[in-house]
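Dumping the structure here so I can ask a few things about it.
The complex is shown incomplete by one protein chain, all other protein chains being positioned as in the whole.
Moving on to subunit A:
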Amino acid sequence: MPVHIANVRVRPKKAPPTNLCAGQLSAMLGCWAATKDLHNTGTCAQAAQDLFHCMRVTPKTGKVARPSINYHLAKLKKITK
């Protein structure tokens, strides 16, 4: 018995969030782990300021175009009907 699928669609996998200033962020997190200065008032203040400066000057990444595979699958379904 053939399987009938009404609408053939592909659900894209959720991509991990992009980190703009990954180096500075990892340095600050490492400083927290080493000194437990979670409020950035002592030893980790400079690492936090470096991260804030990086976030201030780094341009945002452009929007990634979503794949059009579902559009082509819908077209294919009309052709094969």
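Structural remarks
As a convention for this text, contacts are C-beta pairs under 8 Å (C-beta built on N, C-alpha and C of every residue); 3 or more make two chains touch, one makes a residue touch a chain; residues count from 1.
Here is the rule we use: contacts and distances are computed from a predicted model.
Taking the options "Ribosomal protein S7", "Exostosin-2", "Presenilin" or "Iron-sulfur cluster co-chaperone protein HscB" in turn, only "Ribosomal protein S7" matches the UniProt protein name of the chain that is not displayed. Residues touching the missing chain, restricted to subunit A, are 14, 16-17, 19-22, 24-34, 38-40, 48, 51-52, 54-56 (touch as defined at the top).
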